[in-house]
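All protein chains of the complex are present and in place, except for one that has been dropped.
Entry: chain A
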Amino acid sequence: MSGTHQVHGDQQPSGTQRGAQSGAQRGTHQATYLGMPAFPQAADASTRNTQLRANLRHATHTIRAKRATAVAELDDWSRLRAAGAAIKDRTLRHLDQYLEQLESAVTAAGGQVHWAADADEANRIVTELVRATGEREVVKVKSMATQEIGLNGALATAGITAYETDLAELIVQLGDDLPSHILVPAIHRNRGEIRDIFTEKMSQWGRPAPEGLTDAPADLAEAARLHLREKFLNAKVGISGANFMVAETGTLVVVESEGNGRMCLTLPETLISVVGIEKVVPTFQDLEVFLQLLPRSSTAERMNPYTSTWTGTTDADGPRTFHLVLLDNGRTDTLADTVGRQALRCIRCSACLNVCPVYERAGGHAYGSAYPGPIGAILTPQLRGTQSELDASLPYASSLCGACYEVCPVAIDIPEILVHLRERVVEGGPASVRGTRTVIKPAKGHAAERAAMRAARWALDHPRLLRTGQRLASRTRRFHPRRLPGPGRAWSDTRELPKVPEESFRDWWQRTRGGSGTGSRPEGRKKTT
């Protein structure tokens, strides 16, 4: 192990110095979603990025088709889906009991359990645990929870370098970038871009990319394998999340495709896992359902390649010390909402991203959080609230086409929650904020829309007034402009306006039927042209 380290140590500064330098020079660890514009502005820019559009279209359409095939192989998919939703719902109903059961089981198996109310507390706990080991470097398993809390940035501030070891997370980290997809964080990059990132940046973090690296997938994978191998062999501390935690046994489960996760989970002396409290399932047998639902929905595989499970610590093998940090960070507030709580069923498969026509065109970064796509549009405003302009815009980042709900393996009715959260944005209302029931105010900037909606409703609730408006529109139809001014430009910049007919249906009915409810057959119509 040390030999490997020394070979490369001759060529470049030690890992600790490397991390400190790169963090200070390039702000790599500080890459953050904070201060991002609202969704419509970010998405507008994405739609004009032809390279991004091409990358996303190719990737999402490929995986979308594969998933459909993998799911269609199972006759009992709809029953599996219902079972997945039911297990999650039951667990969430009794979450307090299952979490305490989990804590007891993990403790009995030699682990230590920590409770974190929010991101800051979780980051503080992990930082102190790493400091206590005396190490300045950690290797990381791909983890959504640590992305959510910005752990890498917090560790960097404390002088600790975190190495991402998942291939896509590595690409993102080397590229001083942010993940844009749950399953494939570098989905916005094509292989040419990845080759360039590896060639330019690997040397700043460790073993450089081989000379003359091509963009062939096998060559890129080999470059990453060589680069990461020294990280695995040197690491004394590993940090992970988990896909599932089993309450009855205290077992944690990580589902991954590369084997890099298993390296991080088994080689280091200390393992720290940061896991959202909604990841608990009651029994080991419940995994039977989720280990069918998850691979087919995410990677379109029948069986997941590397499924690692561990229960506390084992004397002769694996990490000697295991810490579990249970993360709330808005989950209890989400659980308090009878409609929105469905979002806590999510198993992070990404099927909703891959099928979403809005995600395909806006890209993941536009969602301004670790959770992009339809699930992000309902999860982020619940975990973070709806007060910022970005968070208030997320529930509107959908045409409500329902494709996400159709593919969700745990049947989260995403469109229903989107509309529910839109109501919270424009009307405010009761919600749980940091564990306290409160009535939140409507988000700012909706006064004109609210007035317009009220006026429209009033007119629609007075059909005579509606008729007057329709007649006025018909009489002035020759003077209607082809392009609208002001906010109407949002429509007419890209779409022709419809021609207002000479007569509304209402007037036609009145004229031909005399309002009697029935009448003569409609008059002959002009032949279609």
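Convention: a residue touches a chain if its C-beta (ideal position, glycine included) is under 8 Å from a C-beta of that chain, and two chains touch if they have at least 3 such contacts; residues count from 1.
Methods note: contacts and distances are computed from a predicted model.
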{"item": "Per UniProt record, name of the chain withheld from view [\"NADH-quinone oxidoreductase subunit J\", \"Acyl carrier protein\", \"L-lactate dehydrogenase complex protein LldE\" or \"Amino acid/amide ABC transporter membrane protein 1 (HAAT family)\"]", "value": "\"L-lactate dehydrogenase complex protein LldE\""}
{"item": "Selected residue (touches chain absent from view) among A:Gln204, A:Thr266 or A:Ser504", "value": "A:Ser504"}
{"item": "Absent-chain interface as seen on chain A, which is shown", "value": "39-40, 43-44, 47-48, 53, 338, 357-358, 361-362, 395-403, 405-406, 416, 419, 421-427, 449-450, 453-454, 456-457, 460-461, 463, 466, 470, 473, 487, 490-491, 493-498, 500-501, 503-506, 508-510, 513, 515, 517-518, 521-522, 524-525, 527-528"}
